[in-house]
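A single protein chain has been omitted from the complex, and every remaining protein chain is retained in its original position.
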Amino acid sequence: MADRVQEILSWYSSDNAGTKTNIARLLRHGKLAGTGKLVILPVDQGFEHGPARSFAVNPGGYNPLYHFQLAIDAGCNAYAAPLGFLEAGASQYAGRIPLILKLNSHDSLHDDKDPMPSVTGSVSDALRLGCVAVGFTIYPGSSHCNAMYEQLREIAEDAKNCGLAVVVWSYPRGSALSKEGETAIDVVAYAAQIAAQLGAHVIKVKLPSAQLEQAAAKKVYEAAKIPITTLTERVKHVVQSAFDGRRIVIFSGGAKSEDQNVFAEARAIRDGGGFGSIIGRNSFQRPKAEAITFLHTIMGIYSGEMQ
Amino acid sequence: MADRVQEILSWYSSDNAGTKTNIARLLRHGKLAGTGKLVILPVDQGFEHGPARSFAVNPGGYNPLYHFQLAIDAGCNAYAAPLGFLEAGASQYAGRIPLILKLNSHDSLHDDKDPMPSVTGSVSDALRLGCVAVGFTIYPGSSHCNAMYEQLREIAEDAKNCGLAVVVWSYPRGSALSKEGETAIDVVAYAAQIAAQLGAHVIKVKLPSAQLEQAAAKKVYEAAKIPITTLTERVKHVVQSAFDGRRIVIFSGGAKSEDQNVFAEARAIRDGGGFGSIIGRNSFQRPKAEAITFLHTIMGIYSGEMQ
Amino acid sequence: MADRVQEILSWYSSDNAGTKTNIARLLRHGKLAGTGKLVILPVDQGFEHGPARSFAVNPGGYNPLYHFQLAIDAGCNAYAAPLGFLEAGASQYAGRIPLILKLNSHDSLHDDKDPMPSVTGSVSDALRLGCVAVGFTIYPGSSHCNAMYEQLREIAEDAKNCGLAVVVWSYPRGSALSKEGETAIDVVAYAAQIAAQLGAHVIKVKLPSAQLEQAAAKKVYEAAKIPITTLTERVKHVVQSAFDGRRIVIFSGGAKSEDQNVFAEARAIRDGGGFGSIIGRNSFQRPKAEAITFLHTIMGIYSGEMQ
Amino acid sequence: MADRVQEILSWYSSDNAGTKTNIARLLRHGKLAGTGKLVILPVDQGFEHGPARSFAVNPGGYNPLYHFQLAIDAGCNAYAAPLGFLEAGASQYAGRIPLILKLNSHDSLHDDKDPMPSVTGSVSDALRLGCVAVGFTIYPGSSHCNAMYEQLREIAEDAKNCGLAVVVWSYPRGSALSKEGETAIDVVAYAAQIAAQLGAHVIKVKLPSAQLEQAAAKKVYEAAKIPITTLTERVKHVVQSAFDGRRIVIFSGGAKSEDQNVFAEARAIRDGGGFGSIIGRNSFQRPKAEAITFLHTIMGIYSGEMQ
Partner (left out) sequence: MADRVQEILSWYSSDNAGTKTNIARLLRHGKLAGTGKLVILPVDQGFEHGPARSFAVNPGGYNPLYHFQLAIDAGCNAYAAPLGFLEAGASQYAGRIPLILKLNSHDSLHDDKDPMPSVTGSVSDALRLGCVAVGFTIYPGSSHCNAMYEQLREIAEDAKNCGLAVVVWSYPRGSALSKEGETAIDVVAYAAQIAAQLGAHVIKVKLPSAQLEQAAAKKVYEAAKIPITTLTERVKHVVQSAFDGRRIVIFSGGAKSEDQNVFAEARAIRDGGGFGSIIGRNSFQRPKAEAITFLHTIMGIYSGEMQ
């Protein structure tokens, strides 16, 4: 199993040993340690959607320590959150779970057709909190994408100099895209490619639909007969679009959903060669014991122990 | 009583000893020393509303020394003001009352739908003036919120490195919100969460109304039956929204009001688990002796000595 | 042959020895080494047009290593790509092909009349990846041209201090120009001049048409009877416009086209005194063996070995 | 009583409010709060003399937390120690006792006629640990005194910019002085003057003997008939030598001694206008309860509650 980690690390040959060490820490922690698969717990919804929408359904989640403990108890590979949530527990949980500091966030108290998150933390914060990586969200398709790409460029350069890994949330969004277009297969594949070109080590995208958003892309997909009918095929195409599978691509779980749907998605991710999931709301918006069972099932699907 | 201060400090485990020392100084000063409760005197209305609107009713307040002396005589935990007001008295009153330097302010000589305060002081100023904390106002909901959050990020990083505490005034405001929405319970709770995620040690919000502003939030509040009928319930919810009570949340007094209203509010803050009040206009816009009696009553309510 | 390289280097007499060394590396590598001619493989289409549009027709190209190998096997002078693509192979291929790091890129998930690429890499990145040059795109005619020129200024200053060469993609574009005007001879010649004046060592433009876009220019072209009927004449004029041939000007291949057209263009570039081609899509959007034959033909045209 | 603190602060009129605040914190803490007198617990003997010589007689003192607790329980004004000892407890004891970070120390594993301490901490360390002051030792009379004075100059400038106070241990020592000369009245008075001229806010010297070390000084003392027969007279002369009493001068307790001697010395310090004592070995080299009684007696002498 450890060989798979070595293989993955070989794709990051321009990175220094520090960054490789931190990628390895992600891949060698938790129940999926050594499999090359990841399940990450992200909790930025308090900032993104507000506290009640995030935590009222399972009020333990108001407490920042809850999420550290959940990620540890479930055997996740890492826990990702904004500055405040990590500051609130990083000392108590020092060394018990790899941490990813999300360096930008966007709240929903105002609505923007072309949203732009705020930078809310720094690479120095990530070092003082003992994180293995920084996380950064870009919205390809937004009229502010330049500003985001350039913030990311600077942060990624800093992070890499300090031996940290860079995780990019690449979420197409903005006035140029239809709502459905945000998860269209051509758009999601493009978003994965952009994140990879910007130097991301780990790329997080949404699961793509079979829709084709851009006319110029549509022609090519049809001409080349790129198979995008099943979710497995689409995952495969997205992974291919991220340097032919030579970058770690994980998929977000999205809003709370039926367990069977999530498990089916996990199977598609696995069978399409995806590297795993980042599952927030489906994890912390239910009782802890239930969440752990749920996460263990997903991990079992990824490790092959479950069908 | 001292145990309550130790307990509160334990929530700030990622902070250095310097920041913990300054939080402790806030909590161990004045009539409420050691109770875990705070009454802070803020005087930034001269800048925010103009001198006559602020001080004409009690002209002693034109003199910056008046407010230092009022905060001391009333046994407040701290006095908060912009650069000029603190510079005018910090030397004379050195060591007699913890000071909070407000690092941004907004005047009302021009009107903005989406206001953006000016940064008017620095962390260095706070050190040379002997402050225990810096204060910073954000307006979640403003189209300028990114700029404010990013200014705060940088200031907070500096302040924490220098061992200062960070107090955030989180006041939802801007074209995306209705006037009533600024104090809607969902919005105030969200504002508290944002400040906490941005790394605030002390969070100041307005007392929330029972209104629900955002449609997406409304659904959740109703589905989860979050109790928000009484002010006590709403305070409880706001405190919960700030890391399940693991951040100090205090409430602003707002415009001059009937004393009995303010006392009723203080009881609700106390019973809802709030940490205290920051009371400007209700304090300095009346004769000093009367103000002291008024503040002592509030402190008595918080300490439990009064009903 | 070596004299031609010395002659070319003599035009860059204000540059430091490091920059001259790196220009020489470009000119002394590959099948065209020493001829003063260049064929460069650029692969930024994944970012610019999306992965499927770029790579679906020849899926090997999804893999970043494919392009390094193609450039080496074809005997190109250099390989140019954005950060992610270079990071993915620079270590494995260290020292086997001169690299050019493209420092800005523009995606097509949103459409702008006046486009503005994002800065996605740095001079430091170019140094750590072992590049001989940085590449930068400007859009003369865009309302954002100032921002691009000023970014280039800063990057070029840095690059030259570090002994790197500067390659400028000068592509007229923006609301002030008609679509045909983007390749009008007056406009392309002007674009070459602007890049040269901004300090570019190597200038990349599109092949110009015989159209004249600007009225003021048109008058002069007609009065002076500047020969622009044949492509050879137009290439000659563009080269003249870049400091009378004392800057290296290369031409882009554009979209996939009939081979015979491309070869005819190469002859015109050669006969007009152009320095070579930068050929992306016509190279990597076909099977590798075929691409190599294709590129060798172009190189043969430039070296004079082929007609 | 508070007036005495105000009076003392008035001597430091060139200092910023931050430094005055921290001097005030020293003067307003512990059993002697507000009296203008100080008893400080210093524990740098572990570094200066070695652990067994310092702590074996009362092994609780090996534990760094012991000294924080002793200083608090005895009601000292402050606790002073090197970096390691403060780091080991500053968080747990945050805000409970003013701290002084000793920024240089000298060990006794090698013997130097002209000793030179090492700088072992920084002003940044003092801020992050929440200290009110930095401490620095100079050895006037040492051939290395220039180096020490210049280190102190730089540290004091930094500390004052950051609102910290500067405490100088001024201990004449070096090949130019006889062993007895180190505590000769002319030498001690001179050492106090040097520290004051270097910008110290608080000056710590040893109790002077009646000896006169320097011939040039001796002439003057005799001609001017400066009274130096009693310890009280000598303390008075030293205090006068530190800007006519306008700088806080405290006296060190020296090696473990008979309690009655120490009390007699305290009376002389009090009657001579000294500002207090810094008492290490006589405090922590005995059982804690006994130490507290002992320190309370000294405090009682200073406050006038005891004879």
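Chains here go by letter, A, B, C and D, matching the order in which they are written, and residues are numbered from 1 within each.
In the analysis below, contacts are C-beta pairs under 8 Å (C-beta built on N, C-alpha and C of every residue); 3 or more make two chains touch, one makes a residue touch a chain.
Everything numeric here is computed off the predicted structure, so don't read it as measured data.
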Neighbouring shown chains of the undisplayed chain, as defined at the top: A, B, D
Given D:Pro82, D:Gly95 or D:Gly253, the one touching the chain that is not displayed: D:Pro82
Given D:Ala90, D:Ala191 or D:Ile226, the one touching the chain that is not displayed: D:Ala90
Chain A, residues in touch with the chain not shown (by the definition above): 5, 9, 16-25, 27-28, 90-91, 94-96, 124, 127-131, 161-163
Chain D residues touching the omitted chain (full complex): 46-47, 49-53, 56-57, 59, 62-64, 66, 82-92, 105, 107-112, 116-122, 124-125, 128-129
Residue numbers in chain B that touch the chain omitted from display: 13-14, 16-17
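Just so we're on the same page, only the chains that are shown with their structure count from here on.
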Co-neighbours of chain B and chain A - touch as defined: none
Recurring contact interface, reference A-B, options B-D or A-C [over half identical by residue number]: A-C
Whole-Å gap between the CA centroids of chain C and chain D: 72
Averaged-CA centre spacing for the pair chain C and chain A, given as whole angstrom: 36
Averaged-CA centre spacing for the pair chain C and chain B, given as whole angstrom: 58
Where chain A touches two or more other chains at once, by residue number: none
Topology of the chain contact graph, where touching chains are joined (line, ring, star, complete, other): line
Touching chain combinations (by label order): A-B, A-C, B-D
